[in-house]
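Here is the structure we will look at, set down as structure tokens.
Note that this complex is displayed minus one protein chain, with the remaining chains in position.
Chains: A, B and C, in written order; residue numbering restarts at 1 for each.
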Amino acid sequence: MSDRAPSAERAAYYEHIGHNHMAPLWESLHSLVPPQPRPRVVPAIWKYNEVRPLVMEAGRVISAEEAVRRVLILQNPGTPGSSSITGSLYAGLQLILPGEIAPSHRHTQSALRFIVEGSGAWTAVNGERTTMHPGDFIITPSWTWHDHGNPADGEPVVWLDGLDIPLVQYFDAGFAENYPESQQPVQRPEGDSFARYGFNMLPVHHKVSDPTSPIFSYPYARSREALDTLYRNGELDPWDGIKLRYVNPATGGWPMPTMATFMQYLPAGFQGKTYRSTDATVFSVVEGRGTVRIGDDVFQFEPRDHFVVPSWAPVQLAALDDAVLFSYSDRPVLTALNLLRESRT
Amino acid sequence: MSDRAPSAERAAYYEHIGHNHMAPLWESLHSLVPPQPRPRVVPAIWKYNEVRPLVMEAGRVISAEEAVRRVLILQNPGTPGSSSITGSLYAGLQLILPGEIAPSHRHTQSALRFIVEGSGAWTAVNGERTTMHPGDFIITPSWTWHDHGNPADGEPVVWLDGLDIPLVQYFDAGFAENYPESQQPVQRPEGDSFARYGFNMLPVHHKVSDPTSPIFSYPYARSREALDTLYRNGELDPWDGIKLRYVNPATGGWPMPTMATFMQYLPAGFQGKTYRSTDATVFSVVEGRGTVRIGDDVFQFEPRDHFVVPSWAPVQLAALDDAVLFSYSDRPVLTALNLLRESRT
Amino acid sequence: MSDRAPSAERAAYYEHIGHNHMAPLWESLHSLVPPQPRPRVVPAIWKYNEVRPLVMEAGRVISAEEAVRRVLILQNPGTPGSSSITGSLYAGLQLILPGEIAPSHRHTQSALRFIVEGSGAWTAVNGERTTMHPGDFIITPSWTWHDHGNPADGEPVVWLDGLDIPLVQYFDAGFAENYPESQQPVQRPEGDSFARYGFNMLPVHHKVSDPTSPIFSYPYARSREALDTLYRNGELDPWDGIKLRYVNPATGGWPMPTMATFMQYLPAGFQGKTYRSTDATVFSVVEGRGTVRIGDDVFQFEPRDHFVVPSWAPVQLAALDDAVLFSYSDRPVLTALNLLRESRT
Partner (left out) sequence: MSDRAPSAERAAYYEHIGHNHMAPLWESLHSLVPPQPRPRVVPAIWKYNEVRPLVMEAGRVISAEEAVRRVLILQNPGTPGSSSITGSLYAGLQLILPGEIAPSHRHTQSALRFIVEGSGAWTAVNGERTTMHPGDFIITPSWTWHDHGNPADGEPVVWLDGLDIPLVQYFDAGFAENYPESQQPVQRPEGDSFARYGFNMLPVHHKVSDPTSPIFSYPYARSREALDTLYRNGELDPWDGIKLRYVNPATGGWPMPTMATFMQYLPAGFQGKTYRSTDATVFSVVEGRGTVRIGDDVFQFEPRDHFVVPSWAPVQLAALDDAVLFSYSDRPVLTALNLLRESRT
């Protein structure tokens, strides 16, 4: 219906009903209900060797205090001005320099931190701090006070921020508040939440009242050990290599209700088969070099590079060295809405 | 941060990083993470006495066959060109004339039909037809074949179509197919699904494999009887009157994973108190006259009028006559994502 | 190991450890962990023409007031003195005469009532009464105040009581209290719960806090209509005829957490195939005559007869007339414990 211009009679009718805030479905049905996804989001890669100087320059352009969060947003080239990397997700690279504090606030948006470079900075969530190391996955759940800091004698630390900012904006459901001071008080020693919930045990009277994980740091050393062990045991999926998802240990579900996170291992020489999925996905390269084919694009990746896969794009991964990839997507949302579709060929 | 223009140095830096598809979060943080929702969607009402002639005129402008679906989209005045009534939801008024068929197709999008005017047309879903009467709520779940028809000796029938078209588009997760013929074959007598699942009983070996309700018609006569009985029994909520939600009888959950549906009764003289909710909601007036205050707007409503409430807008309902309102929203989505917030004052 | 007597040395050892409250597993392993179930419960039938005079005689032997509950327990012949009809379940026939009250109490045990004969008596649960008619299924959930009564101008009413008394006793988990008066006050009109929860709708702010159904009467007229409709539509399972389970409309689960209830229809001439299940089941015949083969026993059944099927016994149902059977079992327990096993041949 939408291929050619409507007749004059119809055009007049459309104008008429337009005054009543109505429009003819039949002129747009095909684009509103397409035979398969047509994302505006495109495949893209941010090479760390190009990005890093710009991130470091931000450290001179603005202070963490003034910026509140000193982050460079990775903006999808297909949706300029959107502040988003996929339709529903945001990605940014945050820099915190020695001696800085990113002041405490809270918001409806859920956030993940994936440490890219540097050690020793901390995130505080709900009165407990966690120290950052490259490859650690840390969460700051919806509506929890959080601030970040870096000791005066530390080194610059860069991490990937993954948030559901576009999603919360889309649903007009976001609230935010600043904490009265720049840092919230520390109430429990580091590691308390992990001891309480992270050892395949839970406090005997713990009630699940919230879909969010009660542990907020998943150290790289442990995730890496799990992948190593499985690889030595002979596990290898032709599409994914060895791929684990992070879980909320109190439910077995996702760490947060809006974002899934994954870590996968591709042994040197791995040539993955092609898959597709409706959850557009952001990758952060932890170790190794390789290539990813996304639709018609092919990207070479190295450690600390970031790339994005649109919904339903065919994807093929290959590794030159032993490679480790972290990734995140809105899979929990698609699953809850019965909109996840996957295909493997 | 975003109140004034950046310095020349910063502006140069922003342009520089823009070439790498990056942007400074600190310039947009406040608008990306606002203190409370700022929807572009605005309150609006479509008066049926104005809309009805335009709907009927559509019957002369295009045939159901040619249109595939002869629907006038109710488009939110705050988001012109969006084909949506709230951020995530679509609403339209569909007309089917005696002797017409709206041909069979299926799509990822979930649809609800709420019958506004006329009786005797039918919707077929998965091989079973259901006959329409004003006030009936009918579903065509995601990825089920469905077609609509009206017997040659019938009367024009108009219904409200509620779909999650914008949502599925937003997530780039939609698929669609046409059925090889205009109508799917009828495989079971009308009422079969209701007998199987609608009587507070289920087939003994039924497994829940899908979040969608296995009954697809909820007749008005029964919903009205429930509301009547509760009113006679003295139930009355100061905000809602008497408000029930439709359920999937196999789970107690929502009839479909993306849309909640409600029916409520306001006795003559009811003066509701003010509430807010993050689920923007579309209303269809079934019976009675009254007023609705939405933020700073006040609308008079009569039977068959439609109005929309944006996220977090203060709402107050009042009834001149005994009134019955049907409504739908994306509440299941917000609940799954832990984004539903409600307030009553 | 257990086939022959142990040696003298072993016997001495067994006696020795017995003083320390210990016993050798190897002498009893085979009976403790048998290759398949060996129930002590046996198939049995209670013919109503024999049982009815005894039930009526109870009306002369003791008053409802003195008895608290004037019930004849149906006691499995395989477990005399057990007060149970299967290992975990109790069945009894309760008689209430015109003008009588069975006083109000509450207990941990869950109870179902299935009306066998007579109309017009009532059960009150949580401040709401429900009137009894033959074939109605009524629940009195765990720890809810309940009393029964029969108007002075009524007729004798007999119902089947199904309780989890043996189960609660087995787990040493039972508590009970008497209400200070013989009847609890009536707080809501009859039918209120059904209007609130029974019409495939729920109150908009209802929270599921309890596994028990919020409706407590499932009228026979509606269950019968569902079965009739499905039969007319051509449904017929070779083992079960047409078999529905009653559900909790707020969850789709069982009406109570310890007992499943079913109603099934066998058309005249139906010759069912053989099935087995680990949930021992009690049947109450509502309509029609037929036969049931349970292991090596064959029983003729008529309306108002009751029979019991042990765990894992092969069962075959046949109907001379159009027959309707109500049944209940501990299936929710076996399902929760992953102990349900079924077989069809």
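The rule we apply is simple: a contact is a pair of C-beta atoms (placed from the backbone, for glycine too) under 8 Å apart; a residue touches a chain by one contact, two chains touch by 3 or more.
Quick caveat, the model's predicted, so the values are computed rather than measured.
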Task: Touching partners, among the displayed chains, of the absent chain - done: A, C
Task: Contact residue for the chain not shown (choose from A:V41, A:V158 or A:I215) - done: A:I215
TODO: Check the options A:V42, A:I101 or A:L244 and report the residue that touches the missing chain.
DONE: A:L244
Open item on the list: For the chain left out of this view, which of A:M56, A:V186 or A:M201 touches it?
Closed with: A:M201
- [ ] Would you write out the residues of subunit A that touch the absent chain, in ascending order?
- [x] 188-189, 191-192, 195-196, 198-204, 208, 215, 218, 222-223, 225-226, 229-230, 232-233, 240, 243-252, 262-264
- [ ] Just the residue numbers, please: which parts of subunit C touch the chain that's not shown?
- [x] 1, 9-10, 13, 16-17, 20-26, 28-29, 32-39, 41, 44, 46, 50-51, 54, 57-58, 61-62, 66-77, 83, 87-88, 90, 92-93, 107-109, 142, 164-165, 167-177, 210-212, 257-258, 278, 280, 310-312, 330, 333-334, 336-341
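The rule is short, and it goes like this: only the chains that are shown with their structure count from here on.
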Open item on the list: After masking subunit B, report the chain groups that remain joined by touching.
Closed with: A | C
Open item on the list: Fitting on CA atoms only, what is the rotation between the copies subunit A and subunit B? Please report it in degrees, nearest 5.
Closed with: 180
Open item on the list: On a C-alpha centroid basis, what's the spacing between subunit A and subunit B, in Å?
Closed with: 31
Open item on the list: Centroid of subunit B to centroid of subunit C, CA atoms only: how many Å?
Closed with: 43
Task: Touching two or more other chains - residue numbers and ranges from subunit A - done: none
